[in-house]
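All protein chains but one are shown in place.
Right after this comes chain A.
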Amino acid sequence: MKILVPVKRVVDYNVKPRVKADGSGVETQGVKMSMNPFDEIAVEEAVRLKEKGVASEIVVVSIGVTDAQAILRTAMAMGADRAVLVQTDAALEPLGVAKLLQAVVDRENPGLVVMGKQAIDDDMNATGQILAARLNWPQGTFANTVTVADGRIEVKREVDGGLETVRLALPAVVTTDLRLNEPRYATMPNIMKARKKPLETIAADTLGVDFAPRLETIRVVEPPVRKAGVKVGDVAELIEKLRDEAKVI
């Protein structure tokens, strides 16, 4: 079975984002960019499924600017076999991305798509579900554990009260939660090897897909700043403040 893993290039999770002065968005120029952490988990899970003999080939795909090649190389250093970059400099949102991914699915015919549950920049948590809807495939979102057997995939999902289990016919879309696995580090020999793995670039405009954004960003602002608090000396003072000043206990 072939597994397709979509990955996104985002501002590194350790970077404190800065809102642009003109309110048009968040500064990304000259900022450290990395693979979205949830997507690293997706790559790791695909590699593990290959190591178990469930998957025969892992194709990673990213949609966006040419610089996204760097994260595709990272994914290949983790164990993906080849990569596809759907190149565009245009603004993207989950619906458009899902449509472009659908076009890639149509070309590649994977038996399973594994992807992160959300990107840490737009925090949408939507692309996997939209893709599954458009393909009319089942979805196993927020996966905590996955098991493939007898042409089906069992997904233990992280839900509000605990864990829920669904069994999906393949092909299916699975989105990863944080506790699915711990992604491996790419070793130097594997990074070297990844340089030789195939990376195909397709211009997004050639896929015959309308991926123009449906949302117009009016403005992006910093959230209200909390006013500085005080340090208290001991527990008695803390309780007194909570009781008499904040009136919350």
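Definition applied: a residue touches a chain if its C-beta (ideal position, glycine included) is under 8 Å from a C-beta of that chain, and two chains touch if they have at least 3 such contacts; residues count from 1.
FYI, contacts and distances are computed from a predicted model.
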(message) Looking at what's absent rather than what's present, what does UniProt name the missing chain, "3-methyl-2-oxobutanoate dehydrogenase (2-methylpropanoyl-transferring)", "Electron transfer flavoprotein subunit alpha", "Cation:proton antiporter" or "1,2-phenylacetyl-CoA epoxidase subunit B"?
(response) "Electron transfer flavoprotein subunit alpha"
(request) Write down which of A:132, A:146 or A:202 is the residue touching the left-out chain. (result) A:132
(message) For the chain not shown, which residue from A:70, A:90 or A:220 touches it across the whole complex?
(response) A:220
(message) From the list A:70, A:90 or A:159, pick the residue that touches the absent chain.
(response) A:159
(message) Counting contacts across the full complex, list the positions on chain A that touch the omitted chain.
(response) 11, 13, 16-17, 19, 26, 93-96, 98, 117-118, 120-134, 136-139, 141-142, 144, 154, 157-169, 172, 177-179, 213-223, 226, 229-232, 234-236, 238-239, 241-242, 246, 248-249
